[in-house]
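Step one of this worksheet: look at the structure below.
Apart from one protein chain that is not included, each protein chain of the complex appears where it belongs.
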Amino acid sequence: MTVPSPAHVEGVTVLSQEHLTDDVYRLTVATTTGGTPGQFYMVRAWEREPLLARPISVHSVDEDTVSFLYQVRGRGTELLSHLQQGGTVALTGPLGHGFHTEELRGRIAIVTGGIGIAPMFCLARTLPPGDVTVIAGFKSTPYAVAQFTDLGMDVRIATEDGCDGTRGFCTEIFDPHIYDMVVTCGPMPMMARVAHLCAEAGAPCQASLEAHMACGVGACLVCSCATVLGNKRVCADGPVFDAAEVIWHA
Amino acid sequence: MTVPSPAHVEGVTVLSQEHLTDDVYRLTVATTTGGTPGQFYMVRAWEREPLLARPISVHSVDEDTVSFLYQVRGRGTELLSHLQQGGTVALTGPLGHGFHTEELRGRIAIVTGGIGIAPMFCLARTLPPGDVTVIAGFKSTPYAVAQFTDLGMDVRIATEDGCDGTRGFCTEIFDPHIYDMVVTCGPMPMMARVAHLCAEAGAPCQASLEAHMACGVGACLVCSCATVLGNKRVCADGPVFDAAEVIWHA
Amino acid sequence: MLETTLCGVTLKNPVIAASGTFGFGAEYSEFFDVSRLGGICTKGLTLHPREGNPGLRVWETPAGMMNSVGLQNPGIPVFLERELPRMRTLGTAIIANVGGGDLEEYVEGVRLVSGADGVDIIELNISCPNVREGGMAFGIKCDVAASVVAAVRPVCAKPLMVKLSPNAEDITAMAVACERAGADAVSLVNTFKALAIDIHTRKAVFDNVTAGLSGPCIKPIALRMVWEVANAVHIPVVGIGGIATWQDALEFIMAGATAVQVGTATFVKPTAMLDIVDGLERYRADEHLTSLATVCNILGTVPKL
Partner (left out) sequence: MLETTLCGVTLKNPVIAASGTFGFGAEYSEFFDVSRLGGICTKGLTLHPREGNPGLRVWETPAGMMNSVGLQNPGIPVFLERELPRMRTLGTAIIANVGGGDLEEYVEGVRLVSGADGVDIIELNISCPNVREGGMAFGIKCDVAASVVAAVRPVCAKPLMVKLSPNAEDITAMAVACERAGADAVSLVNTFKALAIDIHTRKAVFDNVTAGLSGPCIKPIALRMVWEVANAVHIPVVGIGGIATWQDALEFIMAGATAVQVGTATFVKPTAMLDIVDGLERYRADEHLTSLATVCNILGTVPKL
């Protein structure tokens, strides 16, 4: 897969906005700018406030559309959720380095927490379904999991309130020993736990990190994360990192 | 007419938004807060930017609606024009002291420039149609004049580009000597000219002034205008003043 | 309970209307029950009446506004006769904001106001950026500020709160100097000296060229200053600058403010201060705090650079 070159495009048309559950939406826009699994866009659906665009992963890509799966967290994502078909967004991207798909061989676990499932659909479509187990944790009602089952993947669910699947965290139903390769995305503490389990089990793990961003392109250094190789920019050096390189804070 | 007491109400429903011509719109909202001719509301149709609400005159009032006639001048009025039926605005008002209708006796001239016609419909409805001449000036295509003709008033039009009525300024087709009472609203230089003509002719004149406002209620003193009685607040002491009291700057 | 004591005066809550944004309290009484406020600062008063500045007086900026009102006011004698009696009926603490063009006007002004019944606190405005004759100069240099405070202190029988300018060379040193000179409290900040140019006329927007910036845009800087000052003085600090929500107010309290003042936000929503009072009370109750004093000044001291 060649990495597409990024662009800044304004007035990108919204093709659809689906309300999946509670505070989770899927937005599809008309753009040919594409993206590889794990890449993201800086998305803007407003004029002045908030000042900065918001990083949102590529959830699914077609030749002339890109979809985003997102959760309303604050003002920016709330404004995103107000978008309607025919509305427009400004996009900068695709940005960052995604998953190292060439390394994904053998039995693969996709471990996600909450909206961390967003970048994984795009990734899953590139993998042999029989090799993949998706272990997805949610606070409550799961979302966006059927698409993995549809691909023929084994999907296991944990919910904190026990409303579906196993009650508890996804890390409790994840046994790193039975996989050759692990990819993860979710809240930092959850990913830290996954990274720790993988390190103990000797399973290589790729983690897609979160950070507050300003430029999104590697120019401002506000999104740094500490790694054993020094500070790295989540936006440009990541967002996907070898979990063993990341210095996971308490 | 008793002066209604002002209130701050959010979430006031938009009943209609009519695009009259070029950059002029009429917005009707559902509110029982009313207003007397010459009063205005601080109107807000956005959340954060611009910071301040915008003063807009009462154009027409019913028991449970208020209409505004406005021209898009900058960002605030542009955002107003984006409002659609079912949308909401925040209103503070009705504010200020309107026209002294009790003084309007005999032959009355209503002299307006551009969007200065906005507060006059509301006023005209309280006057005996046969006594009133409306002298309205526009840059180009006139708007909102038919309603005065419908009331049975004599309407004379001047346009700067000559596309309708007499070519030139409204002040050129206004003879103050033939009126007992003049009311005016429009750009400050135009009102200054009307005031001057009235003063020379000895015709009493009420002028509705414009000023940039912040509070709109008389508390901040940013909207002051110089009068022979000292600085007055356009929002609270006006917006309607005896033109002879105003110190009209060059 | 949000009851707060400021220089011995009991306020119902720590939310005060900022000077120059609330007139003498009458205007907004039409919109809400102003007795629910912690207090009201009057428009800046001077011994002699003033007409304020000519020309445009307001200009919007991103998340803020500039004003060039100047100290337009009827003069202290007229205030005492006409406005104060009405203000006293409003049922909240009255803080008289006193400015001046020179030292004598300050002293005479404070003496007069101090003798009046019904003024709870005097707020000495040494920081109005919109008065050519002097106001500003007092607010920039520590020693000049201290000299005004020292001069009015003997004639001031009321609690004396000094309102500081963010344009001060060193606002922390200024607060300390004012404390030493006899201030019972400091309030900060006043507006920031700012400029806007009309590119079409190629002139400054304001006749005075510069004007005072207020509103949400200044909050992060004002908050930093309040925190620095609160860690340097032993008298109460009243936080001002861009406060629009109860969360903003709480930030100022956490930074060390005993009370806060709200200005520009009232223009945006007349009842903004009531929302702030209600929000703070909800927070206090939810967090099971007996008073907000528990969370006042919890960031700790200013690190040595």
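Quick notes on this one:
Note that the chains take the letters A, B and C in the order they are written out, and that residue 1 is the start of every chain.
In this text, a residue touches a chain if its C-beta (ideal position, glycine included) is under 8 Å from a C-beta of that chain, and two chains touch if they have at least 3 such contacts.
Quick caveat: nothing in here was measured; it's all calculated off a predicted structure.
Partner chains of the missing chain, restricted to those shown and counted over the full complex, are A, C. Among A:P50, A:P128 or A:G168, only A:P50 touches the chain left out of the display. For chain C, the residues touching the absent chain in the complete assembly are 61-64, 66, 132, 134, 136-137, 169-170, 192-197, 199, 202-204, 209-210, 213, 215-221, 223-224, 227, 242, 247, 250-251, 254-255, 283, 295, 298-299, 302-303, 305. Within the entire complex, the positions of chain A that touch the omitted partner chain are 5-8, 10, 48-53, 90, 92, 212-224, 226, 230-231, 236.
Basically, only the chains that are shown with their structure count from here on.
Taken as a contact graph, the chains are arranged in an open line, each linked only to its neighbours along the path. Annotation: 54 Å between the Cα-based centres of chain A and chain B. Annotation for chain C: residues touching 2 or more other chains are 62-63. Across the assembly, chain B contributes residues 48-49 that each touch 2 or more other chains.
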